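Got a structure here, written out as structure tokens. Questions coming.
With one protein chain held back, the other chains of the complex are shown just where they sit.
Presenting chain A:
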């Protein structure tokens, strides 16, 4: 069993990874960064997801807010869309329902913000979701 990386050092690792750009070759499908570079607590983050190809989300950039509370990563962050989206795991206020997205339901400590963004993008591309009509482009909650 390995050492348990404390919240802040974990978030610093994620920050550094996010600054370098996620997963080479994935063409920056997702990104994230700290909302306020002066926030020593590193609570609030911004994320983006580039809508997957061959779906009604294609060519759109979705902005999200991610809030990593004091118990992160033992508990998952709170995630919500800023850009309006029509998808079953997101409620009418833009909040990602933690009982509907599999990685939030079965959260593990080794999951990261990247895990969530990539899974949301994959969720958009599911056969039952990829043709859902989307709100007018550029509208926010």
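Please note the rule applied: contacts are C-beta pairs under 8 Å (C-beta built on N, C-alpha and C of every residue); 3 or more make two chains touch, one makes a residue touch a chain; residues count from 1.
We adopt the following convention: contacts and distances are computed from a predicted model.
Undergrad: Which of "Integrator complex subunit 15", "E2 ubiquitin-conjugating enzyme", "Elongator complex protein 5" or "G1/S-specific cyclin-D2" is the UniProt protein name of the chain not shown?
TA: Spelling it out: the chain absent from the display is recorded in UniProt as "E2 ubiquitin-conjugating enzyme".
Undergrad: Could you tell which one of A:12, A:105 or A:126 touches the chain left off the display?
TA: Of the candidates A:12, A:105 or A:126, A:12 is in touch with the missing chain.
Undergrad: Touching the missing chain, which residues of chain A?
TA: Residues touching the hidden chain, for chain A, are 1-6, 8-9, 12, 15, 34, 37-40, 42.
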